[in-house]
Structure formats: structure tokens, C-alpha cells
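Note that one protein chain of the assembly has been removed; the remaining protein chains are unaltered in position.
Right, chain A next:
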Amino acid sequence: MDDSFELEYADELDALDIVNDEELVPPSYNSRPKSKRSLQFATPKADKNQNTTNDATVDEDDFRELTNYGHTLSSSPDLELEDSNARNRKRVQSSPGMEEDEVDGISCDDTSSNLTSNKRPRFSEEVQCEKDSAVSSVDAAVEFIRQSRGHKGSQSANSAAASQSVVKDDLTRPKVFKRIPRGDFISTLGYEGQRVYMQLWDEDVLESEFSSYEKDSRPLSLLPTPVCIMREQIEDQHTRKVLEEASEVHRDVRRQMEAMEDDGTIGNAVDDEVDNLSEELKSLWVEKYAPRRYTELLSEESINRSLLHWLKLWDYVVFGKDVPKPMKQGMNKFKKDKEKEMTAKNKKFFSEVAEQLDKHHRPEQKIALLCGPPGLGKTTLAHIVAKHAGYNVVEMNASDDRSVDVFRNKLESATQMKAVMGADPKPNCLVIDEIDGAPSPAINVLLNLIKKTDKDTATSDKKKKKKEGDLLLRPIICVCNDQYVPALRQLRQMALILNFPQTESSKLACRLHEVVKVERLKADLNALLALCERTDNDIRSCLNTLQFVRQSNKELTLRDVQTMSVGQKDSQKSLFSLWNDVFTMPRPKKNRFLSIQDLSEGKQDTLQMNNISPSARFQHILTLCQAAGEADRVMQGIHENYLDAKAKDPHLIGLNIANDWLCFADCLNHYIASNQDYSVLKFSSFLPVTFHFLYAAYNPSRVQFPHGQFEAKQKHQKTINLLTSLLCDMTPITQKFTNSTNLTLDLLSPMLDILQPTLRPVNTQLYSSKEKEELSNVVNIMIAYNMTYHQEKSPEGQYVYALDPNVEEVIKFPGLKQRKQLTYGAKQMIAREISLEKMRRAEQALNKDNGKRKVLPATNSTPGKKKPGPAVPNHLQKLEAKNIVPQKATVNFFGNLVRTKREKPQTKNAVEEEAKQDKSKKELLDTVIWFHFKEGFSNAVRRSVKVQDLL
């Protein structure tokens, strides 16, 4: 019980001890010996007779009277001292980490004092229990808490004083103790031979003490703060002031503008339509705020006019009005005037609309093709203009079925029919939306419709009246995103192409502002401009974003726009722009839309730098590549262009990294192709990123389209074809021992040398036997390797003999010396010899064949019937003379002896066999009428002449 008590309250009691000490000898602080003397009474001659009565004495003391502790101590000093000693020792054992200053112990920190206040009740409780156990513990606890609080107050007052004194003469605090101090200590002897203790201080404690001392001391400089800091402060104040003023002005302006808006000074066409906020949320803003009239169009004025002008050119055909004459029935005066004005202007500035009309008084360009990125108002323009010009708009788009039949049907019904219902039937104007997605057969139908009319008019006037119905007499407006789709190629040639530029941001932002105002969404022009920029001036996207924001809150701030990921399209860029981006260092784009809040917070820098920071560049290129796809093509483009890029790379380290990446990407491609594992395809997007960091420059050279690989592939294929054609007709024995690799590496090059012996340019008859041998050698080799000379006409108009197949191309390299060539005559001669030799061999082979089949023709000689030999082809059969003619040594046309190979059947066996066969044949032949055609056979005219006879 004692031990635990001591353990728990050691701090407390220590503190009390020291308070006593101080109060006992307040002046003794100044002089060390005196303090020692004052503590003299507590000698370490500790008796061992400590007992529980000690506790009782303590119990007796009220805590308030603890100031008189010294006196009480005198009554039982030894015990008390012994106690505290024991406590100290214990404490060191139990919590060595909790070192406390001997002096500062009074002003022990809050936690420890809390600890004491919490623990005290228990101690007192025990005490009470001993004194009179009747008092309820709770009451006692409450009481003692109160007491302790009171004590704490006095204590804190005390501690304040004490700490002050400490600060004042810190250096003079007691260094020597009579009692054993807490913590490490050294014992020594005092002046008077008594034992004293000196505490060993921890270094950390000393240091912290020094530093705390230093803090309070006056700095060395003359001014309390350095000049530079003061200057900064002044500047800071100044900017803050300026910013405040600016924001004030900003607020004023906004207030004024709002006031103006409330006044309704800015009129708005759509204003009156909007009444109810709940109702408006139902419809899409894109629909709701679409322009209703020509004047409300946001697209570029010139485009609008061109289209309108083109549409007006149809007036003669459709409405029977003169073209230049402005029309119309249901139009108001204002528009008419404007129309006039516009057409006049149009003629001046926009020559792209072909003015002249064809025979049928239709404009030259039968259709108009509007193209541009999405969200610029192409479809809207088409609709508005057509309506404006007095047409009834018929729309076809991608959601309709666009098979050929349906397409034709619709096309015809739209161009040839007319609405009869309704009060004011208008002629149709067909708007074909998203035509770039239509299948090419469907587009061909459209093309035919346009072309057909042309042909008809050209061919006959008679038919014209009849065919008039087929003529395209109504304007067609096509809308597409990409005008370079292959299916549209032909259409483009006969269309008025109107390329949509981007809408001006300011114009768009103004319109958005109107919308925002109507919808009571708080948004300043700045934010709207930023939004326009974010979406690449896509009207649809802007409006959708605004509506989205409106659903959730009532304000659109600049910050929202910048942090929002809405309004970003997964737009695909062309490969060229991707390559350009890879090789171009982005220029720091100044963020034009800085809000004042950002400025005041000093975010200026981050915003300005965000598009050239490495991570931003990394992300930018990566997203581009992922969107682009076609990893292989991208890689080729990079491969062909990166060596032209200007990059400082003196040690060629970047070059090596680049090449390693290319190798890696190539291996990746191979892996994908061979294993069909497309999961690793994602890594190929990182190749361009690497190249971007290695080779991006501010002024990159022009990116060339990569065709090197393609060309190389083609050439390679050509070479392979040459080799295959050479190989496939070689004699078997040569083919067995060659393959294409052998040919290119070892064989062809020396062989071409071998094939060019020196031959005299004279007739072969005059050659010596050795020369003849050489020639025949060449011929043999060339035949064995399936080569010959072939006459060709060179581009210069000369006739040359070239090898066929031209293996010379296989082994010839540019920039090396030309191989010696045979003369024209020699080549001609060789070519002739080769063809002769080939004929000879063919003849031999044929002879062999004939020899084998010798029996067959002979057996055919049964009179009156001709049985076709099963193996003899028809053409040979015809040429054979029958045995009717008596076999003599025949003489041919030129009087030469001709050996005939037909012989009479010699063997009996053969005849008998034949007879057997004949029987079966006869049966077959008897059944039907057999007609044998004998007429017209003449040995004198038709006769087989062998090549060998002529040679």
C-alpha cells in the first residue's frame, strides 16, 4: 500500500517539498552556502523506524497548511526525509524517462498537474478511511477535488512567481543538494564536511534551457525585424490593398450589371419563352435555346450567307422565280431587305458558290456539303437556312435505316413529292445528316441521282420531258463531320463544300451569358469564356454543361470550369497532329481566365505553368496516343522522324534510350501478334511519351509522313517474287541444292560473272570449238537456273536485253560499280541459243513420250473405226495419218525425207488385245448411228513437222 502510494504521488510530494524549501529560505537562492545551510536540518542520518504514524501526521495536515510543512517536518524530519528519499529512488526506477526539473517541478505542466488532481482524491480517500471510515468516499472525493483546485490556484500563483525568479537568476539556482536529488547525481562533501549531492543534468535539458533563455533575450540587431522582412511586409500590404480594391471594383461592376439585367436593358429573343423554372428543367437547353431565326445563328456569317445564296440559286427551278430577284410570299419586309443586301455581298466576296445555272436552271453544284467538328451548329444552320428560304425541311440521319433501297426511296420521295396537306404547302429540302457514316452504296444512289440527270439531258431532248420527273429539282444539303471519308470522295467533287470554322468564343460566350441570365444561373463572362475554351467552342457541349451545373447549384465559377472534367470530348486527332505534338515542346499557355481569388491566393504561377509541367506533358501525349490508336503507325511516324528532330544529345544517350524503346515496342508488337494477347497493347502508348521527352523542341522540323517502311516492304516483296519465280522453274537437281538465302548470299553474284564470258561478236558458226563449248556452258547454266534474256524497251526508246527474271536487281546495290555487261548482240545470241536448246529438250522429251506410246497409234488402225487413244491428246490425234495410206518413205513439202513413227502392229498379242477391246467398243458403237467423218483429210496439206527437222 505504501509503495503504491509513494509511487503515485511522488511528483506531488516532491513539488511540495520544493515549495517548502523555497518558502522557507527565499533569500537563500542568492547564496548557495546559505541554501545549503538552510537545508542543513535534513541530514541523511535516516532512522529506519519509519512507521505508519508518519502517515497519520501527514493526514493531520490540511493541504492548505502545507506551507507550514517545514514546521511539521521539524517534528518528524527524519521520517519525512526518508520517505522522500525512498520515493525518489522509486521514481527513478519506475519512470526514468520523466525527468523533471528540481526547480521547475513546481510549475509542472498541465498533464502532470491534471494527473495529480485526479489522483489526489484517492490518496485522501485512503487517509479518510483511516481517520473515520464513516464518511462516504464520494463526498470525500468531491471535497478533496475542490480543495485540490484551490490549492492548485495558489500553487500556480506560486509557480508563476517561482518561474519568474528562475528566469531572473537561473544561473544561481541550487546546484548542490543536501538530499539525494532525482535523476543521476554525484555525491560529494560540502564545506563543512557534510554530504551533499549534485545532480547530473541531461544535455537535452540544458540545451532546451539555453534556447529558452536565448529566446527571451534581445536580438543583437538594432531593429527588432530585419529590413528585408519589413520591406516584404510592406509590399505584401500593398498588394493586398490593391487586390482588395480590385475585388471591390469587380463586385461593383457585377452589381451594376446585375442591376442592368434586372432592368431588362439587354433584350433577348428567348426571354419571353421562359416563365417557369421548374418547367424549364424538363427540356434540354440545347433544344430550348437553339436558334429559331437566321439572325440568331452563331456560325460564321460568311458560311451562312454562302449556303443561303446557294439555296437561293434553286429558286428558279423550285419556285419559278428569277434567281437574283429576292422573293417571297410569307416573308416580312425586314428579311427581304436583308436578303438583298446579303446576296449582293455574297456575289462580291464568295466566289465559291458557282453562279451559273445549268440547262435546267439549277445551280452547278447540286448539293451542299457542310462539314466540321461536332457541336458547331451545322444541322441547325441547314434547317434554319432551308426554312428561311421557304422550304419544308426533310431530314435523314444516322438513326434512319440507310440501306440502299430505303435510301433511294426516301431520296425520291423527298425530292419529287410535295406535301399537299396543310394550308401552305412548301417544297421539300432534303437535309442528310451525318452522311459520312452512310454506306458507300447509299451514297452512290445519291450520286447517280445527281449524275443521271446530266446524262439524260445530254443524250436526248425527246426523252427530257418524260424523264423530267427523275431530275433532281430540289436542293439537298448534306452534313458530315469528316469530309475525307472515302465514300464521300466522288460526292465532294460536285458539291458546294462549306467548312465550318470554330465559332468565335466571344460570340458563343455572349449567347451563353444570355442563356445563363434567363436561367438565373450565376456565372460571369470570364467563366463562360473559359468554358468555351474548354469545350473547343462546342455549343452543344457548353449548353449541356451549363444545364448540368444548373441542376445542382446556382453558380458557375471560374474554379468550377477549371476543375470540372465535364465538357471534354474523347476527340480523335489526326496522326499528323499527334506526331507534331510529340515533337513539339508546348509553349506555356497563359491562362487568360484568372479569377481574382486565385490572384490573391498567389496561384498565378501554378496556373500559368500547368501545361508545360512534365506531368502535364506526359498526360497530354499519353491521352493523345491512347485516343489515336494505330500504335504501329504512330511508331512508324516517330521512327522516321525522330532523327530529324533537333535535340541536344552530345553523348547519344538519348538516341540509345529512344532506340531501346523502339526495340521494346517492336518486341511488344510481335508478342501481341503471335500470342493474340492484346492486354499489353496499352504499353505501346508510352513510346511516344518517351520520344516527346527526348525530342520535343520549340521549332520542330516538319513531320514527314512515314513511307520508308512501306517502300522497303514493297521492294522486299519484289525481290522475293523475283527469287521465287527464279526458283520455281529451276531444274529439280539445282533447286534441291539452292534456296533463296543461298541465292542472294552466295550464288547469284558470282554466277552473273560466270554467265558473261567474252564472246566474239560473230556468227556462232564461226566459233571455235572452245568458244562453242563456252557458249553452250552458259546456255546450260542459264537453263538450269531458269534464266534467259528478254528483250525490253528502255524508257529512252532503246531495245535492250535484260535477264528474265531480272535477278540483277536482287544483287545490285546503289553506289557500287556497275557490273560488266554483255553486248546487245551477245545477249541476243544467248537468248536465241537458250530458246533453241529449250526446244530441243522439249522435243527430246516429246520423243520419249511418243516412244512410250508407240503402240497406241498402231492399234488404232482397225479399218473403218477410229478409237481415240486414251492418253493421246486431241490435237495430236488429228495430226496423225491413218494407216490407209500405204507406208512409204514419205517426202514432205520441201522434198525432205520424213520419218514417220507409225508402224504397223507387230505383235500378235497386241492385236488380240485390241480385238477384245474392239468388241466391247463395237457393242457400244452399234447401238447408235455411227458416223465417221473422213472428208477433208489430206496428207499433202497437213502434216506433223518436227522442230528437229527444221533445225
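A few points about this structure:
As a convention for this text, contacts are C-beta pairs under 8 Å (C-beta built on N, C-alpha and C of every residue); 3 or more make two chains touch, one makes a residue touch a chain; residues count from 1.
One rule holds for everything that comes next: contacts and distances are computed from a predicted model.
Its record in UniProt calls the unshown chain "Replication factor C subunit 3", which is the match among "RBR-type E3 ubiquitin transferase", "Replication factor C subunit 3", "WD_REPEATS_REGION domain-containing protein" or "Signal peptidase complex subunit 3". Across A:195, A:292, A:554 or A:670, the single residue that touches the chain missing here is A:670. The chain not shown here is touched by just one of A:574, A:741 or A:791, and that residue is A:741. Summary of contacts with the chain left out: across A:385, A:723, A:787 or A:830, the touching residue is A:723.
When the missing chain is restored to the complex, the residue among A:776, A:791, A:844 or A:948 that touches it is A:776. Touching the chain that is not shown, out of A:494, A:751 or A:846: A:751 (per the contact rule at the top).
Take chain A: the residues that touch the chain left off the picture are 639, 643-645, 649, 651-653, 655-656, 658-660, 662-663, 665-667, 669-670, 673, 708-709, 712, 715-716, 719-720, 723, 728, 732-737, 739-742, 744-751, 753-754, 756-757, 773, 776-777, 780-781, 784, 810-816.
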